[in-house]
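With one protein chain held back, the other chains of the complex are shown just where they sit.
After this line comes chain A, so read on.
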Amino acid sequence: MTFEKDINIDATELRLGLPGTSEESERQASTTLRISNKRALPSVADEKQCDQETAPPTKAQVVGWPPIRSYRKNNLQTKKTEVETSGMYVKVSMDGAPYLRKVDLKIYKGYPEVLKALEDMFKFKVGKYSEREGYNGSEFVPTYEDKDGDWMLVGDVPWEMFVNSCKRLRIMKGSEARGLGCVV
């Protein structure tokens, strides 16, 4: 019977999603756009997400899906955006100083620059850095907390890795600064 060809069911079907997309293409798109199972660093994952958003929008986020109240979504996102926005602002504290500060790591090109900025900000001087001994010649030692929650010495890892994994900075003072690697 030829009448079946005349009835284009799909055209009259009401769905969310742009015209020209179909379930198959959506499902295919979903498998190709899947990232690996490992939890990627937010900044890396973010880059990938940006690519997805500029790709043909077969996977546009649907209104009200998944069914989470926006209050809950927003409250978790406020935490993440502190690290993921294009300005990489991290909090800096110094032992003994009454106030915290914030620096944008993205504006610095390397360790010497950011250390100089910290020195100016908090009016102190770091010692001389060596891979083996850390900072020598000053009671102030710049440290940072990384993605995994570990406290590291500033300068131990390559600059890019530092910028991507640094959550906050702390300028430690005196005896605390020795024996770094323990949880504060």
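Brief remarks on what is shown
In the analysis below, a contact is a pair of C-beta atoms (placed from the backbone, for glycine too) under 8 Å apart; a residue touches a chain by one contact, two chains touch by 3 or more; residues count from 1.
One rule holds for everything that comes next: contacts and distances are computed from a predicted model.
Per its UniProt record, the hidden chain corresponds to "Transport inhibitor response 1-like protein" from the list "Rhotekin a", "Transport inhibitor response 1-like protein", "D-2-hydroxyglutarate dehydrogenase, mitochondrial" or "glutathione transferase". Between the chain not shown and the residues A:I68, A:I107 or A:M161, the one that touches is A:I68.
Residues of chain A in contact with the chain left out of this view: 12-16, 23, 26-27, 30, 33-40, 52, 59, 61-73, 75-76, 79, 91, 93, 96-100, 149, 183-184.
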